[in-house]
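Yeah, one chain of the complex is gone here, protein chain that is, but the others are all in their spots.
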Amino acid sequence: MTQSQTKPQAKPRSAYPLFVTFATRWRDNDQYGHMNNAVYYELFDSAINKFLMDAQILDMAGGSGVFLVASSGCDYFAEVAYPSDVEVGVAISRLGRSAITYDLGLFVADAKMTAARGFVVHVNVGHLGGSPTEMDEATRAKCAPLLTAAD
Amino acid sequence: MTQSQTKPQAKPRSAYPLFVTFATRWRDNDQYGHMNNAVYYELFDSAINKFLMDAQILDMAGGSGVFLVASSGCDYFAEVAYPSDVEVGVAISRLGRSAITYDLGLFVADAKMTAARGFVVHVNVGHLGGSPTEMDEATRAKCAPLLTAAD
Amino acid sequence: MTQSQTKPQAKPRSAYPLFVTFATRWRDNDQYGHMNNAVYYELFDSAINKFLMDAQILDMAGGSGVFLVASSGCDYFAEVAYPSDVEVGVAISRLGRSAITYDLGLFVADAKMTAARGFVVHVNVGHLGGSPTEMDEATRAKCAPLLTAAD
Partner (left out) sequence: MTQSQTKPQAKPRSAYPLFVTFATRWRDNDQYGHMNNAVYYELFDSAINKFLMDAQILDMAGGSGVFLVASSGCDYFAEVAYPSDVEVGVAISRLGRSAITYDLGLFVADAKMTAARGFVVHVNVGHLGGSPTEMDEATRAKCAPLLTAAD
């Protein structure tokens, strides 16, 4: 992946239709006393899959849909550290035939602007070992409320 | 972060001047039986800091230099899973005044091409809580052997 | 560590004076689709340090007190899995001169009995690199409300 040339900007809460809250953990902090950069992706992942399960797009037991991560990225603006609670704002910036691009914002509790912003590209492969598969209309309809104008 | 528009391509081993080897762990695999997307960043981080410590740029005990991650990203091409050993190829694609952009490639043991490619932008802040600080000539000289042509 | 010979038993919520709530994460589940056994210790750690910080025994910024883990253990009774919220019950089963033994119970949201029970022995070392140090009276007084009869 090559880095985007546009200077990234923090976003307000209004940019995200959905929020998922997480308590941070002692082990999230690395040797520098703040949340390790890889942990942001753990939270992004968890927020996205929470949406997919709550919307009954992803059924962990039945395995009706499987999405793999094709690409991800994050810009870090402000320090985040255990023991703060954090919220992940979830939007969809692109809804393709087989892929969903999520726009994610991490907020420290009560903060107005994102401490970090990321994206994750999920590709629907139907089943483990499968290849990219067109999403059905029911799935697209469930994703539509999260769709926001690209920035 | 917005996603780059260029279609990412796998790279050969010759693109990386330095390699760091890691054993994978049972917990690296997520519910889908392959290495979770966040774990790649743990390995990128570990390879970069290994370089910085071996080159005596970063001294964990003395704390003479502190680099924070300002931005990161990864494109995932092929499945990686415990218990395979993996290697992280490390190059520097940009050596700025206070920032280093690392170009990273993850190879499954013996594979010729990257299973994933990522980047990490490290900003030198001198000390924890500090602001971006120009790197000295000794640091730049130690980074120079990893500098590769941008792609 | 050798395994205790007593058959471990689940405990009710009434055994714990304090509870700390955590959202689980996608990556907590391992390849078998349930929370990996190491993650329980991440949650135990996080609950204990939350108590220590809220009680102002541990001050992350000032570093007035440092506790190291000398011993830990866990018995697993029932499956726990993302995306369930979980609660960690915290009690102190032994308050020594320099060491605190925590008795921990992990509850899946709304469950009456522990899904797992663990212990952690924390030794006060005063500062990083220090040796076991007697706790002061103020610290002991703050710990007293969590002290429960050993089982």
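Going by the order they are written in, the chains are A, B and C; count residues from 1 in each one.
Definition applied: a contact is a pair of C-beta atoms (placed from the backbone, for glycine too) under 8 Å apart; a residue touches a chain by one contact, two chains touch by 3 or more.
Just so it is clear, the structure is predicted and the values come from calculations on it, not from any experiment.
The chain that is not displayed touches the following shown chains in the complete assembly: A, B, C.
Within the whole complex, the absent chain has one touching residue among B:46, B:98, B:133 or B:148, and that is B:46.
The chain not shown here touches subunit C at positions 1-4, 6, 8, 31-33, 36-39, 41-42, 45, 60, 66, 68-76, 101, 117-121, 128, 150-151. Subunit B residues in contact with the hidden partner, per the touch definition given at the top, are 20-27, 33, 42-43, 45-46, 49-50, 53, 60, 81-83.
Within the entire complex, the positions of subunit A that touch the omitted partner chain are 26-27, 29-31, 33, 36, 38-39.
Note that only the chains that are shown with their structure count from here on.
With centres taken as mean Cα positions, subunit B sits 22 Å from subunit A.
Averaged C-alpha coordinates put the centre of subunit A at 30 Å from the centre of subunit C.
Centre to centre, using the average C-alpha position, subunit B and subunit C are separated by 34 Å.
Along subunit A, residues 33, 42, 45, 60 each make contact with two or more other chains.
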